[in-house]
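Below you will find the structure I want to go over with you.
Apart from one protein chain that is not included, each protein chain of the complex appears where it belongs.
Letters are used for the chains, namely A and B, taken in the order the chains are written, and counting of residues starts over at 1 for each.
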Amino acid sequence: MPELTLSKAINTGLRRALEDDPKVIVMGQDVGGLGGVFRVTDGLQKDFGSDRVIDTPLAEASIVGTAIGLALRGYRPICEIQFDGFVYPAFSQIVSQLAKLRARTNGLLSVPVVIRIPVGGGIGAVEHHSESNEAYFAHTAGLRVVCCSDPHDAHWMLRMAARGADPVIFYEPKRRYWSKADVAESADDARVLPLDRARVVRPGRDLTLLTYGGMVATCLEAAEIAAEEGRDLEVVDLRSLSPLDLDTITASVDRTGRCVVVHEAPTFAGLGAEVGSAVTERCFYRLEAPVLRVGGYNTPYPPAKVEDQYLPDADRVLDAVDRAFAW
Amino acid sequence: MEPVQLLSPDGTFTPDPAWPLEVTPQLCRDFYRRMVLARRFDDEALALQRQGELGLWLQSRGQEAAQVGSILALRDTDYVFPSYREQAAALCRGLTPAELLVQWRGNALSGWDPARYRFHIYTLVLAAQLPHATGYAMGVQRDGTDEIVAVYFGDGASSEGEANEAFNWAAAAGVPLLFFCQNNHWAISTPTHIQMRAPLHQRARGFGLDAHVVDGNDVLAVHAVTRAVAEQIRAGGGPALIEAVTYRMAGHSTSDDPTRYRTASELDSWQARDPIARLESLMVAQGWIDEELRAQIARESDALAEETRRVCREFGPVDMTGMFSAVLAQQSPLLAEERRRHEALVVSYAD
Partner (left out) sequence: MTAVTQTVLESVQQFRLPDVGEGLEEATIVSWRVGVGDRVTHNQVLVEIETAKSLVELPSPFDGVVTELLAAEGETVKVGTPIISVGPEAAPPASQPEPTPSVLVGYGPAGDGGRRRRRRRPTASPAHPGLDGRVRAKPPVRKLARDLGVDLATVPATGPHGTITREDVERAAAPAPVEAPALVGAPEPDVTRIPASGVRKATAAAMVKSAFTAPHVTEFLTVDVTRSVKLVEELRAAPAYAGSKVTMLLLAARALIAAAKEFPDVNASWDDTAGEIVRHERVNLGIAAATPRGLVVPSVKDAGSLTLPQLAAAITELVQTAREGRAAPRDLTGGTITLTNIGVFGVDAGTPILNPGEAAILCLGQVRRTPWEHKGRIALRWTTQLALSFDHRLVDGELGSRVLARVGAILERPKWELMQL
C-alpha cells in the first residue's frame, strides 16, 4: 500500500473488514456522512450503506449495549466512541456486560465487539478529549486491550481485532492520526504480528523503554538523543496492553538490565505499575535499577496550553533514563 | 403541536393570548442590542481561532434568540446550568470576554466563578449537567426559597441516558427546574430524526413534565413562553421543558466541516429566518430603530470585538504548578512529590 495516515490506515482496515465479513457493522456518533470527527470512517457509509455503517444516537451506553445485542445475534459490531472522555457513560455495559458474558456462560456466549477509542492528548484539545483510560479496561478481565502506534500496525491490528472471538478495546493515539507511513499489503508480510505480541521497534543494549501508542514516537526520539550521548536504548511497543506479552518484555529487560515504562496516563495504578511489577518479578536478578515510570502527572488532564508540560516528552523520558543509570 | 411564534420570519408581530407579552421599544432594543453583541463576540472568537489564538470555538450563531430570550426571562438569582455554546446567554449574565475565552484558549479548564454569576461552568460531557441541575433543584426545594433552576442542553444530548434519567427524576420529585433544549437540528453531523422519533416536547410529557415547543428564532416568543413557564415553576407547578426550535448556522465547532453533511439550500432557508434580522424587521417597521441607535450599537460591537482580541492576546503563559494544588483540598504526598520533581525538571532545562 502507499503511505497512509494512521486515520486512513484504519479506514482501509475497516473497509477490508466490511468486505471480508458481511456480518461486520460499523457504528458510532457521526461515523456516516461526516466520516467521524477524525475521518476514520470516511466514505464507508456511502459504499456499504447505512445498515452496515450506522450513525447512532448520542448515547454511548446504548452504543455498546446495542452492539452486544447485535453480537448476540451473530453480527460483529465495530463501535466508535468519539473521544476517550466519552466512553464512561458506556462503562457499565463494557465492564459488567461485554467483558463478562463469555465467562458467565462458560463460553456459550461470545460477544466479539470491537470498541475503537481515539486516545490520549497532544492535540491541544479541550477537556475530556485527551484522556488515557486504558488502565480501567486492562483491569477488567474478559477484555483484550490493544493500542496501535503507527499506520501499519493500526491497519492490521484492526483487521485482526475484527476477526477475533473476544471483545477488544482498540485504542488509537489521536495525536498520530495524521502521521504517515507505509502499510504492508498482505498478511504474509513479516511486519504483520499477532494482536497479542509486543514489538521491538528499536533494538538497543543499555536500557529498555517499554511504551505504546502516542509515546512510541516520543521514546524513539528519546532513543535518538540518547544515542548521541552514547547510550543505546531499546524501544519496545507493547501493542497489547491486556494480555501483556511478557516473554518479549522479559527477554528485552534480561538483555539490557534496565527498564523505564512510558505512557501518557497518570502513573498511579496505571499500566506501568503492572508492567513494572511483572518485570521486577521476572527479571529481578538482571535489574541494575528499579523499573522506573514516566507518565502523566496524577492530576486531571490539564488545559491545552499546559499539556506539553504534563505529557511525557523526550526530556522527561531521558530524565528517567539518567536516573536509571545513576542507580 | 406547532411551535409558539409571535414574530413571523418577515417581522410581523401577532400576539398570542396564551403567551402574553408587552412588546415595548425598550424591550426590543434591549434584545436586539444583546443579540448583535453576542453575534459580534462569536464572530470575533471564530476569527481568533482561525488565527491560532484559540484551540477551539463553538459558535452560537443562529441561536441568539433562544438564549437571550430565555435567560432574560429568569431572575438573576436563578441558577443556570449551561451546556457549552451558551455565550449569548452568558453575556446577558455579565460574563466577560476573557472569562468566556480562557477555556477555549486552553489556559484553564473553566472560565468563571459560577456563584458570582449564578451561571455554572460549561459541561462538555453531553447531558451530564441535567442530573446536576435536578439535584441542585432538589436542594432549592428543600431550602424553600423561591429560586428556580434552568438547564440548557441540545437535541443530541437528549438521547443520553442521563438526560432521560433526569427528566424522570425531576418530574417524580417535582423540583423547580426548567429544562431548556435548543433543538438546533444537528448534533455535529447527526440530524434530529436519527436521535429520536417523537419530538422531545412530546417525550417530555410522557415523563410527566409540563412541556412546550417554541420558535427558537423568535426572541419574543422564547421570552414570553420562558417567562410564563418560569413563573409557573416558581409558583410550585413542578418541572417543565421548553424545546426551542432553532438552527445552528455555523459548523458544530471550528474543527467541523458542515458541507460534508448538509446542503447550502438548507442553510439558506434558515438564513431567511435569522433571529436578529427578524427582530430588526419589526423594529424598522415600528420605527423603533434609527441611525443613531445603529451607530451606537456598532460602536459597542467594535469595542467588544477589540476587547475580545485584546484580552485573548493578553492571556499570559500558564504552567502545571497550579494543577498540583488544585486536585485535592489537601495536597497528597504523591502530588507534592510530583510537583517538586516537575519544578526541578523545569529548572534543569537549558533554556
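Quick note on the criterion: a contact is a pair of C-beta atoms (placed from the backbone, for glycine too) under 8 Å apart; a residue touches a chain by one contact, two chains touch by 3 or more.
Source: prediction; values computed, not measured.
Thinking of the whole complex, not just what is shown, which of B:G55, B:P82, B:G156 or B:P176 touches the missing chain?
B:G55
In the complete assembly, which of A:M1, A:V95, A:V200 or A:I225 touches the absent chain?
A:I225
Which one, A:A125, A:V145 or A:V262, makes contact with the chain that was left out?
That would be A:A125, which touches the missing chain.
Residues of subunit B in contact with the chain that isn't shown?
The list for subunit B reads 43-44, 47, 49-53, 55-56, 106, 251, 254-257, 259-260, 302-303, 306, 309-310, 313, 341, 344-345, 347-351.
Considering the whole complex rather than only what is displayed, give the residues of subunit A touching the chain that is not shown.
Interface residues of subunit A facing the absent chain: 5, 7, 39, 122-125, 129, 174-175, 177-179, 225, 257, 284-290, 304-305, 308, 313-315, 318-319, 322-323, 326-327.
We take it that only the chains that are shown with their structure count from here on.
If you average the CA atoms of subunit A and of subunit B, how far apart do the two points sit, in angstrom?
From the centre of subunit A to the centre of subunit B is 36 Å.
In their shared complex, at which residues does subunit A touch subunit B?
Residues 29-30, 32-35, 37, 55-62, 85-86, 88-89, 124-128, 268, 297-300, 302-307, 309-310, 315-316, 319 of subunit A touch subunit B in their complex.
Which stretch or stretches of subunit B touch subunit A in the complex?
55-56, 103-109, 124-127, 156-157, 159-162, 187-190, 194-196, 255-257, 260-261, 317-320, 323-324, 326-327, 332, 334-335, 338, 342, 345-346, 348-349
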